[in-house]
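Note that one protein chain is taken out, while the other chains of the complex remain in position.
Now for chain A:
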Amino acid sequence: MSLEPLAPGRLSGRRKRLLLILLQVAIGLLVLGVIALLLTNLQVNLLRRGLGLSFDWLGEPARFPLSRGLLPYRTEDSYAWAFVVGLVNSLQVVVVGLVLATILGVVGGAANFSSNWLLRQLASLYVAVARNVPPLLHLLFWYFVVFLGLPAARSGVGAVAGLLRLPVSVEFVALLIGLTVYTGAYISEVVRGGINSVPRGQWEAARSLGFGEGRTLRLIILPQALRAILPGLNSQYINLAKNSTLAIAVGYSDLFSIVNTTFNQTGRSIEAFALLVLVFVAVDLLISGVMNILNRLVLRHG
């Protein structure tokens, strides 16, 4: 909705249009001027440090070690390959995290509607605690306290990794659990809101048809709640993808930690940052795109 200027018309339509165009030209020039000023400063500063903008260094060997991931990587490989490895590591934790956080969130959100008093209290305690602690602290807790503090947890991860024949590291699991628990709390609030939006009569109708609590939820309530849940899920998924960059705190080699190391080695902050922005815009668009398709399917069949 665009707002028409509401002033009593002192100006004729044509004059007004001219004025609006002039105003926009002025804004455009102002923005361009600020950008030009910043770029000049940047150029002066980069020249002073003996760095020009270029992407040639991407082909040079990276030389830093990475934690073990899905893709093979040796220290002689190029920066470009290190970025690819980091991107795959990021995507790995985001995709698995999305699935686990959704499961935890749906269970947590549905638990609010259980007839069991203890279960309801536990569900709201979980949300209250998990949401009021910074996500970074979640990760640090799982990494330093659970996985580095308890040898049993560490050997458990090793055993699972051996069983699945996957390069699953302690860092990966700590990051995954931390993100899952934090995002799960937000998703369970989204799910709770969604279930609340389903009319109470639906529960009563299901009960009078002889449905149990679990079946009512699965077959009757959740499918209807999905409409209200999906938009909220979309933003939580994007948050999870963004929070995966906190990997730097537990030493998991995700894309951002590689950008960070690259900057420390080469001083190429602008170029590395530009790559990061591009990747994140792409990941956000991808998540939103998939969620929009899901949303359309739900609206059509729901």
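In the analysis below, a residue touches a chain if its C-beta (ideal position, glycine included) is under 8 Å from a C-beta of that chain, and two chains touch if they have at least 3 such contacts; residues count from 1.
By our rule, contacts and distances are computed from a predicted model.
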Expected UniProt protein name for the omitted chain (select from "ATP-binding protein", "Amino acid ABC transporter permease", "Outer membrane protein beta-barrel domain-containing protein" or "Ethanolamine ammonia-lyase large subunit") would be "Amino acid ABC transporter permease"
Among listed residues A:L20, A:L70, A:V95 or A:L299, the absent chain is touched only by A:L20
Which chain A residues touch the hidden chain?
-> 1-8, 20, 23-24, 27-28, 31, 38, 41-42, 44-46, 48, 115-119, 122, 129, 132-137, 140-141, 144-145, 148-149, 238, 241-246, 248-249, 256, 259-260, 263, 269-270, 273, 276-277, 280-281, 284
